[in-house]
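Here the complex is missing one protein chain, while the rest keep their positions.
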Amino acid sequence: MRFKIRRFDGERSYWQEFDVPVKRGMTVLEALYYIKENLDPTLSFRASCRMGVCGSCAVRINGKPRLACETQVSKLKEPVKIEPLKNFNVIRDLVTDFEGFFKKHEIVKPYLIRKSEGEIRQTPEQLKRYYIYTLCIKCGACMSACPVAKNCLGPMPVVSAYRFNEDSRDEGKEERLKILSDHIWHCHFVAECSEVCPKDLNPAEVIQKLRLEVLKFSMRW
Amino acid sequence: MSFHNVFAVLMKFDVVIVGAGLAGMRAAIAIAEKNSRVSIAIIAKTYPIRCHSVCAEGGTAAVLDENDSFDLHAWDTIKGSDFLADQDAVEFFVRECPKEILTLDAWGCPWSRTPDGRIAQRPFGGHSFNRTVFAMDRTGFHEVHTLYERMLMFPNIERFNEFFLTNLIVEDNTVKGVTAIDLKTGELVLFEAKAVILATGGAGRIYGFTTYSHTVTGDGMAVAYRCGVPLKDMEFFQFHPTGLVPSGILMTEACRGEGGYLLNKNGERFMKKYAPERMELAPRDVVARAMWREIIEGRGLEGDYGPYIALDLTHLGEEKIEERLPLIRETAMKFAGIDPVEEPIPVKPVAHYTMGGIHTNVNCETPIKGLFACGEVACISIHGANRLGSNSTAECLVFGRVAGERALEYVLKRDFKSVSRKEFEREESRIFDELLGRSGDESPYAIKRELNETMDKNLWIFREEKGMKEAVKKIRELKERYKNVEIVDKHRGFNTDLIQTLEIGYMLDLAEVVAICALLRKESRGAHYRLDYPKRDDENWLKHSLAYKTADGVKVDYLPVTITKWKPTERRY
Partner (left out) sequence: MPSLNTIAFYLHRITGVILAIYLCMHLGFLTTVKTGEYSSLIKVTLSRQFLPFDLMLFLIGIYHGVNGIRLIIHEFGFLYRHRKILLYLTFIITAVLWVVVAWEVVM
């Protein structure tokens, strides 16, 4: 199967083609490793867990941001075009710069803020209210798909903020809403983030829900 | 090619932690919580939330229920270890586990709950009480994220993401700092430190069929070993019974904890022959060996990728599978195209955990002053010859904290020792001139492939003298060939070719230690099973092996096991 990969060596950017013998059940990540180990050792990409939980391997496959390790080669159209994520600066080949991404994450105070002490109880219902939003693996797919993320917070930090706001153990909701009130209005509801999220977290919905909360919160002031 | 004109980047921190997995991050937080003036650097070759710990699925053991007891947890652990664990360490460990669980709760870990809001616990292999705390079947993932998020609260922890450890700087048996490559720029950076904590995880990728992430290459172990720190009990490598065929992705023990069956080709629950009481929930080594026996003796099912065993969950029903094991279902569907609700999952035993590691005492101190180790990279030893499921994330948390606290005590009494420019330049030239600048005719990846094949063949679940001798010979040959590798990629920025070649060099050293220690241990204990010595031999072998690097190869010494109240007995489940 033919792969077209977007290369960048620090100065020059170009397409390169590779032919990879495909086996049943092969993922795009395995194909990338095949290329690196057999055809061109200079190909750079990130990967770690190869089971869709670490978030290292997001790239654009045929235009859509996806996890390379979770994408079956057999389900793709030939030639398979692989490019680095959009809205990130490319360091090398498929490797993009995530420093800014994690800095944005920090802005929303993504940790449990809690002054009370003593035993904590949380019922399964309370857990369910926020649980799915804890599943964000911070792969950057949503940021790549969003047409406005480059100049604003983007979807990922908002999901994190929502996850803590909805946690019954948390006492920092107001702080976070205050921070979000500066950022949350940039969204244009393109909802592309929800389309590409590999964990189906629906960031677009979360943003809209939080807008209403930020609004309610600001009105009280 | 010479890079000496590159200005040496120098950083100075009281404590440098290498590895941002569960253990490393727990250590960082432990220090920062106690003292906000100590400067801490946490450096890792991946972003913290991309570490291997996110893969841990099943859970973390801790005594929380009043009907459970510390002694029972300790006994399970020691019996599981086939009596090679140091019992003083185990006793300390089990008492600390519950605190860590509650701490993580207060930091936001989304533990699964009982209907009245308490932390839920489930059964796990080798534990005689339901004491495994879990967060769905993504326990490690949630623990890592909780720690990472917590870490953001402390301004004195500075994170160096994507920095690759290359060496420790040691003088007069005291650590002075570390050198690391900044992947983004490709420059070598010197970190001067009063204390260094190694938390770089296991060495699983020396095997080919393994549950480990691609990044688990034992770098910390190899670096310490090269600096003269002994590696303890390296022959003990755990094999998990259930790796998904063909990728090796783990099907957690929770599948069996929740009631899954293991079936051979006759549809028989064969575990009743091997462990009539515990059945599928016997310790990992017992189950893995039973499965391998079934396969060798021709009772495995036949598939495209060779013989396998069926892990049957179909009788649990869709609802229970969806509620308790959603990740397992997703994984089986994505990576093997099989829906566990409808058909059994193809599995076979898989390399899963490095019991051995850097020799440390209960305080996580290594023989080198100022050098600490915790997590999977260390061997304290609470796992002995065989780790119990859900004890290792607990270990990372407990001993991560201990390492942090001890390192803090240590640095408060010390001053920096300066590192001479020469030492730094020597390291720089070793990597960039000797390795990157060299031309040769070997591909590092071919060497890795052959190493994996050898390990999978000769140091697998059943071992014997002949195979292991062959392995030692092969590994030595590969080490010779490694001297002639060529790194094709000559760029500095994000050179993964260079990094992987360095990793392969580390793995060769570790594989040699594993093979030699295994060859020397003439008994079967825990995960180390020899066909030619199938019995445990307490008289001669109730002792830890310590492997040192010397000028003429690996030298192995032995160290007695600490026994407090539990005398070795036969292990039966």
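Just so it is clear, A and B label the chains in written order, and each chain counts residues from 1 on its own.
FYI, a contact is a pair of C-beta atoms (placed from the backbone, for glycine too) under 8 Å apart; a residue touches a chain by one contact, two chains touch by 3 or more.
Because the structure is predicted, anything quoted here is derived from the model rather than measured.
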Omitted chain - touching chains that are shown: A
Which residue of A:Lys23, A:Lys81, A:Arg121 or A:Lys209 touches the chain not shown here: A:Lys209
Omitted-chain contact residue, chosen from A:Lys115, A:His188 or A:Arg220: A:His188
Residues belonging to chain A that touch the chain removed from view: 63, 147, 188-192, 195, 202, 204-205, 208-209, 211-212
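Operating definition for what follows: only the chains that are shown with their structure count from here on.
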Chain B - residues contacting chain A, complex: 46-47, 49-52, 54-55, 102, 105-108, 110, 112-118, 136, 138, 141-142, 145, 149-150, 152-153, 161, 184, 213-215, 246-247, 249-250, 304, 331, 334-337, 443, 445, 449, 487-489, 491, 493-497
Residue ranges of chain A in contact with chain B within the complex: 9-10, 24-25, 27, 36-38, 40-42, 44-56, 70, 72, 91-93, 95, 97-99, 102, 106, 110-112, 114, 117, 120-124, 126-127, 130-131, 134-135, 137-138, 164, 167, 169-170
